[in-house]
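Excluded from the complex is one protein chain; the other protein chains are retained at their positions.
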Amino acid sequence: ELTIGFSQIGAESAWRSAETESIKSEAEKRGYTLKFSDAQQKQENQIKAIRSFIAQGVDGIILAPVVETGWDRVLKEAKAADIPVVLVDRGIKVKDNDLYLSKIASDFVFEGKLAGAWLAQETNGYANIVELQGGPGAAPAIDRKAGFGQMVEQFPGMEITASQTGEWTRTKGKEVMEAFLKAQGEEIDAVYAHNDDMALGAIQAIKEFGLMPGKDILVVSIDGVKAAFQAMVDGELNATVDCNPLLGPLAFDALEMAFNGKDVDKWIVQKDKINVQQDAAEMIDSRMF
Amino acid sequence: MQSRLFWPIFVLLLLLAFNLINDPSFFAIEIKQGRLFGSVIDILNRAAPIALLALGMTLVIATGGIDLSVGAVIAISGAVCAYLIQNEIVTSTPLIILAGIGVALIAGLWNGILVSILGIQPIIATLILMVAGRGIAQLITGGQILTFDHVGFEFIGGGTLFGIPFSIVLVVLTYGVTFLVLRKTALGLFIASIGANPTASYFAGIREPQIKILVYMFSGLCAGLAGMILTSDIQGADANNAGLWSELDAILAVVVGGTALTGGRYYIGPTLIGVLILQTMTTTILTNGLPVQFTHIVKAAVVILVMLIMSPQFRGELNRLRTNKTKEII
Amino acid sequence: MEPKSILKVSQLNKSFPGVKALSQVQLELREGEIMALLGGNGAGKSTLIKCITGVYTSDGGSISLSGQSIRGLSAEEIILKGISTVHQEVNLIPTLSVAENIYLGRQPYRFGLIDWAKMNTNAEELLSSMKVFIDVTATLNDYSIAVQQMIAIARGVDMSAKVLILDEPTASLDNKEVEQLFTLMRELKSRGIGIVFVTHFLDQVYDVCDQITVLRNGQFVASSSVDELPQIELINLMLGKQISNKNSSGKSRHTTDSNSKPFLSASNIGRKGMINPCDVNIYSGQTLGLGGLLGSGRTELAKLLFGIVKPEQGTIQIEGEVKAFGSPHDAIQEGLAFCPEDRKVEGIIGELSVLENMVLALQAKQGWFRMIGPKEQKEIGKKFVRSLNIVTSDINKPVKELSGGNQQKVILARWLASGPSLLILDEPTRGIDVGAKSEILQIIDGLCKQGMALMVISSELDEIVEFSDRVSVLKDHNMIAELTGKDISTQKLMETIAHEGRD
């Protein structure tokens, strides 16, 4: 029986809990022993976990890296011990790309672009947009901002009038949106949130302000969790970009290919698409998370 | 007493004045949908959870302790309420609230026992629950954000009483009752006494363990209330993020209000002002569209400036500089 | 040739908010001279000393050392100039070892590192030259306030280069230690060092001092040589009034008849390392004195009775019923009160107001729920401020701003206010001036007459003799004798302590 080590960032969101669940259940389904380690958002804990996986002699490692840099050394140790490493949900920057087997992840920049493109189409390229950013410094936040920004730049009529961090949470999302509404009021045409939770918070703030989210102010976000679909069914959220956390099957496929000596793609890209209100009702039941 | 409140209020007014210059409609309050509406109301509303935390924290700090677990207790009480509602275990609002308060009190009791009976240093004793508490909350929610619809419970964070958001009413009530209890019983005296000199208080016959347990339970209670406001406000319990790092904000508010972390004398009114200063600052930063990268730096600068203005030593030096200058001119 | 003046203070002023602590004070100290600085509680002695030593900055006037102005220098710089001070409240570091406390800031170095061995032996030698034999590597906190006092003196003496200032060093020392200190002072004097000495024991003034400076209400009253100022006149100068000299002329001692029941009766009570098993009986309306030398275990015995420390063996009965005190709170409920010797650590709650400090024990006795009303509080405050003659500008100011003697009175008031059936006093008159002392003794005596039981621990044998109906003598943690009736005299007490219990 083979043992796989999985170093997860934490459990800061429902999205991540779904990812963890997916990998755990896949391991069970395929008959692997899974060593799970929660890093409580700290890279140093992930490095420690990988070291201890190596010391325990696992057969493969799945890593959801908290940050892109700083993995060279510990991955060298893994390589020296002949343990394949699969990255899930984000990439890393290493000098030697052979240090890991494969990366299974979405393209965050692309997600931002999708959201931007949809909004441009919906508003005919004219909109005052407020942006709710993810936690400052987090890779998805940086990329989703960048991707969205690239799109918006191409439309002179579109402008991001305010951009603040909502720290990925509903509470903060609501508070920041309240402040935006106080400052700009009805001049706001659209909200772009880096994740669904903040969008849901913003929706509440808009309602309390006396406007109709989804109509007076368009709301677009990323992740595609079930609650977001519910909000679309209710007509309060306009669109959400998929970012699928159920990476377990792909990750184990990659590991098994490596065990069998087959070549694996360096980046197994998750195909993300944007979901809009019209389709929400029929899709909602198929959402797993 | 007067001078205690003077500088914090001065600083608060300064911040408000800045906002007024920036946005002349800052103090405008209108009635929308039977509810008071305006920036000032928003600030009060947003400040409510921290105001509650800071109240409990003030008393804990007065006894010479500290409570790092309040953020986790917020998560636990919110999770318990949301769990009960979502699974339709309990449907009556008072019972849900009682459950939320109950777990918060148990959490406080645990802290109190660790500190006063086992004699563990408060920062570590409450660190234990700070770490484990969030795990317990996640255990309850299963790592999900538990959302719910419950008209009664949503009133806590979203309802209004005579047009005033209920959370503000709750804060006023809690502060009022606490103030009365501290005034009309000897509890206030005992708390300050324990914090100022535990040995002498013990010799004078004050039962330190009981008082300390009571105070930590009160802090738990406040955190529980705050947790219910936050949960009810977003109609969902987010075990991982609810109240994250809010213990630091609460402590900050207490100290800005002039209560020393070494224990002893404490000031409830100034603590409330401290909370308002912090929330006004946060809201100001948000409304003025400061780039995300700079928010931390601005916050740091404002905090230090505020504290410097309140420091008698600093004002003394400024005065001396000024008088020297005028002398030179003459 | 007239000896050179070294320390000269003139026209010194110092105000605290609401109090003018010093106005136009002057003082002149010459080489090889011992100057007594005298005055009632709150006269400004400690404040003057703190102004000289740079702890406070004075508002005006001049202070000079050997002709050089030292006003405005920091405490640290003044020490380097050669003035060393032993402050009224022991100001050492409770968490450091005894040796370190003595050598803090001037530790001996060897190869660039602190030479601990040398420091410890030096400290041991220094202390044993003062007849104090303790483990210098133990933490200061481990020793009683009296021992700490001796350690502070040792440091001060060892550091004094030009001037040594002693603020009530003898307050909790007994005769032996006081003699020891005087020997040291005379030796320093012969080396040409000037000494300022504050005390409330006027006999001591006439023992060692050459000059006297008297303060009253923050003002300079007189300066004179000892020979020219008889004691009665001195007291008048200090207090600004005559005091009636009705001393221990005739306290009638109660004798216990064998069938009356004691209020408190402890049998075979003891705890290893603190006090060996012994019996204590205290009767209502009577006073039990505890005699013994420093470290004989008197304070420990009191702490056992009061529930601060749990006895390992023996029982305590209150009016015939067996009680076990888990904490002072339990003891207070039974009508006990204990005025501790360590004022700073165990007594005052510095940040709280004078009034709050006074009502604390009574309030604790009543429980937190039944609060003593503001009116009642004020009455208690007024009553004791008057009867104990507490000098304070405002009853609501923090008690730490009071002078040492007045703080002591506040703690005494705290326990008297609690209306005890048994009052245990450990060094009750520590730092209290001559005027107030006799008044306090009278109040306590009055309470005894009303049926209160009293236990007194004091390093002043006179005080014990004057108070007590019976005296138990402790030595080396054993109870060695009980004196009653005519046996109670200073003479007999000293003999007992010196000779008995050598087995």
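Note that the chains take the letters A, B and C in the order they are written out, and that residue 1 is the start of every chain.
Rule of thumb we're sticking to: contacts are C-beta pairs under 8 Å (C-beta built on N, C-alpha and C of every residue); 3 or more make two chains touch, one makes a residue touch a chain.
One rule holds in what follows: contacts and distances are computed from a predicted model.
Engineer: Have a look at "NAD(P) transhydrogenase subunit beta", "Sugar ABC transporter permease YjfF", "Heme exporter protein D" or "Dihydroorotate dehydrogenase" and point out the UniProt protein name belonging to the hidden chain.
Structural biologist: "Sugar ABC transporter permease YjfF"
Engineer: Determine which of the presented chains are touched by the chain that is not presented, and list them.
Structural biologist: Touched by the chain not displayed, across the whole complex: A, B, C.
Engineer: Write down which of A:Gln43, A:Thr123, A:Thr161 or A:Gln184 is the residue touching the left-out chain.
Structural biologist: Of these options, the touching residue for the absent chain is A:Gln43.
Engineer: Among the options A:Thr20, A:Asn128, A:Gln204 or A:Asn238, which residue touches the chain absent from this view?
Structural biologist: Checking each option in A:Thr20, A:Asn128, A:Gln204 or A:Asn238, the one touching the absent chain turns out to be A:Thr20.
Engineer: Kindly state which of the options C:Gly32, C:Pro94 or C:Gly192 is in contact with the chain not pictured.
Structural biologist: If we include the chain that is not displayed, C:Pro94 is the one touching it.
Engineer: I need the residue numbers on chain C that touch the omitted chain, in ascending order.
Structural biologist: These residues of chain C touch the chain that is not shown: 53, 55, 75-76, 79-80, 85, 87, 91-96, 100-101, 104-105, 107, 113-114, 116, 135, 137-139, 141-142, 155, 271-274, 300, 303, 308-310, 326, 477.
Engineer: Please give every residue of chain A in contact with the chain that is not shown.
Structural biologist: 5, 8, 10-11, 17, 20, 34-38, 40-45, 47-49, 51-53, 55-57, 67-70, 72-73, 93-95, 135-139, 142
Engineer: So that we can see where the missing chain sits, which residues of chain B does it touch?
Structural biologist: Given the touch definition above, chain B has residues 68, 114, 116-121, 123-125, 127-129, 131-139, 143, 198-199, 202, 208-209, 239, 248, 251-252, 255-256, 260-261, 292-301, 303-304, 307-308, 311-314 touching the missing chain.
What we mean here is this: only the chains that are shown with their structure count from here on.
Engineer: Farthest chain from chain B, comparing Cα centres?
Structural biologist: If we average the C-alpha coordinates per chain, C ends up farthest from chain B.
Engineer: What is the distance in Å between the mean C-alpha positions of chain A and chain B?
Structural biologist: 32
Engineer: Hey, how far is the Cα centre of chain B from the one of chain C, in Å?
Structural biologist: 44
Engineer: Centre to centre, by mean C-alpha position, how many angstrom separate chain A and chain C?
Structural biologist: Distance between chain centres, rounded to whole Å: 71 Å.
Engineer: Give the list of chain A residues in touch with chain B in this complex.
Structural biologist: 10-14, 17, 20, 133, 136, 161-165, 167-171, 174-176, 178-180, 182-183, 197, 200-201, 204, 208, 210, 227
Engineer: Within the complex, which stretch of chain C touches chain B?
Structural biologist: Where chain C meets chain B, its residues are 308, 327-329, 331-332, 338, 340, 345-352, 356, 360-361, 363-372, 414.
Engineer: Taking the complex as given, what residues does chain B use to touch chain A?
Structural biologist: 23, 32-33, 39, 42, 46, 138, 142-145, 147, 158, 230, 233-236, 238, 240-242, 244, 283, 286-293, 295
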